[in-house]
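Removed: one protein chain of the complex. Kept in place: all other protein chains.
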Amino acid sequence: MLNNYFDQYGIIGLFLITATLVPLGMLLVSKLAQYIKVRPHNPSEIKEGMYECGMRVDSDRWQGYNLRYYYYALLFVIFDIETVFLFPWAVKYGVLSKEFGVSVLLAMILFLFVVTIGYVYAWKKGDLQWK
Amino acid sequence: MNTVLDSVVFKFIYCMLVSSDECANSFKIIGSGFISEKYAIIGFLITAFFLIFIIVNGALVGVLALIWGERRLVGRFQARLGPNRWGPWGIFTPVADAIKVMFKEDISPTLSDKFVFILAPILMVVPVLMIFAVIPFGEATFLTDLNVGVLFVLAITSTNTLSVLMAGWGSGNRYGIIGGLRAVAMLLSYEIPMALAAVGVILMAGSLSIIQVIESQVIPYAIFQPLGFLTFLIASTAELNRSPFDITEAESELIAGYMTEYSSMKFGLFYLGEFMATIASSAIIVCLFLGGWKGPEILPSHFWFMIKWILMICVFIWFRATFPRLRVDQIMELAWKGLFELTLINILSIAILMLIWPDPSITELWIMTGIKWIVFFVSLWIFGKLLGPKPLQKNGVARKIVLQK
Partner (left out) sequence: MVFADLPTLVDIVFWIIALFTVCGSVAIISVNNVFKSAVLLALTMVSVAILYFLLSADFIGVIQILVYVGAVSVLIAFAVMLVKDVPRSNSANNLINLSIIPSTIFLVIIAFAIGAENWITKTTINYEEPLNEIVVSNVSWIGELLIREYFISFQIAGLILLAALIGALALLRREG
């Protein structure tokens, strides 16, 4: 059984190596084309500056990020972990529900209910609204 | 969990190279099995690399075909011809595109962070390619069948989020950063409904292995659980950054979003990743919801898979041609207020139906399907009321005036 496990993941590992080599190879071919003068390379200050409207840009990098995005990422982490709990439950539900009946469903409903309290609260307070 | 040798293609090539006990009953041609069992790993590696090579190149050729097909089809949708100059029906246009993109001048902006700037497009392509490793292309034709296949696909696709953010930040461009932040907020929001819609499938299948999910589909899950199918389809369209959800690029607003500063092959890799993701996630939708390789036995299973796959890609192109772009706030509202709830309703209704019929026969399955469709329409109606255009009470006066004119 474990033999099969390592065979499968061995192939996945080989696939990962190949998949990494594909974009690297493409970049390399494109880079090599520069040395045989197929690909042009004429850098200039304006060309390498930040692209905004065609004029020279004097300012540095932009720093003013909105905290809003951080908040959405935080919400995402929380609900992502919630789905992680759902997966093993869903796999075993068909087998366990024959043995324990309703209680397996109730266990998950209780779990979802607890998390959903916060969700409903956020909705009611208008925090899920994009501003 | 199927073993690697349950795959017909793998077994055929492996048994041509290696003489071992597993190959005793398999088809053999003269001269096969010249590697002794002691060095079986050499045969294994050659077989694996050969198949990986075929799949990766197939994916790349598929991207070229998709670029051509999409441009032709969108052309037809918009009552024009589309590219038709190079080769018959313009079939070599994507090849010309690829060569052009590869030999364009590469610009690396002074404000960019070199390490992050170069790493982002690479990390965009690698996870998308990895999805092809777990797709079963037909009955007993697969590369790997993982125990956690469905979760593997979800996990691999979720890493795209970081590369988008890296591209936006790494290029040091304002449009890039705004586009990247917007894209990440959207990708994050739609990942949850996508995973939750997959839970509905796994509940019925009782396994995370993609092959077992396909084998468990007596009625394709698209018909059996329309709510899950709809939410998964919408969520994966958003995950692909495709048209109704393409706020990240939004040419008219943000130049090209996080890709603004990219040129030459680095831009080409983003392009490649996007189109490859369309192909890969069409295959995943076919596996999870449309019954994979299953079909009437007049055609081999591989053809059924191909037909469904191409049709699914056409659906994505159709979406692109018909739907107007949504606003940012509408997109976020749809994900957090609409799809999230709908997927929870889907999961709970399936769980309740499974309690009532633990071992459903065919008739009982169709009864369940009927109930699922009723749930589908009722919940869509309720959420349409909840999230749809509201009667403007505060600005009602203004609206009336407009209507009278």
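For this structure, a couple of remarks:
Which chain is which? They are A and B, in the order written, and residues in each are numbered from 1.
The criterion applied here is as follows: a contact is a pair of C-beta atoms (placed from the backbone, for glycine too) under 8 Å apart; a residue touches a chain by one contact, two chains touch by 3 or more.
These numbers were taken from a predicted model, which means no experiment stands behind them.
The chain omitted from view is touched by exactly one of B:Val8, B:Ala40 or B:Leu73, namely B:Ala40.
Note that of B:Ile13, B:Val128, B:Leu151 or B:Leu196, the residue touching the chain absent from this view is B:Leu151. Residues touching the missing chain, restricted to chain B, are 1, 3-5, 22, 40-41, 44, 113, 115-116, 119, 146-148, 151-152, 154-156, 158-159, 161-162, 165-166, 169, 184, 188, 191, 207-208 (touch as defined at the top).
Contact between chain A and the unshown chain involves residues 1-7, 9-10, 12-13, 61, 63, 65, 67-71, 73-78, 80-82, 84-85, 87-93, 95-96, 100, 104, 107, 110-112, 114-115, 117-119, 121-122, 125, 127.
Please note the rule applied: only the chains that are shown with their structure count from here on.
With centres set at the average Cα position, the gap from chain A to chain B is 14 Å. Those residues of chain A that touch chain B in the shared complex are 4-5, 7-12, 14-16, 18-20, 22-24, 26-27, 29-31, 33-34, 38-43, 47-52, 60-62, 65-66, 69, 72-73, 75-76, 79-80, 83, 86-87, 90-95, 97-98, 101-102, 105, 108-109, 112, 116, 119, 123, 128-131. Residues of chain B that touch chain A in their complex: 1, 3-4, 44-45, 48-49, 52-53, 56, 60, 102-111, 118, 121-122, 125-126, 129-130, 133, 143-147, 151, 172-175, 177, 181, 184-185, 188-189, 191-192, 195-196, 199, 202-204, 206-208, 255, 260-261, 264-266, 268-269, 272, 328-329, 332-333, 336-337, 340, 344, 347-348, 351-352, 354-355, 358.
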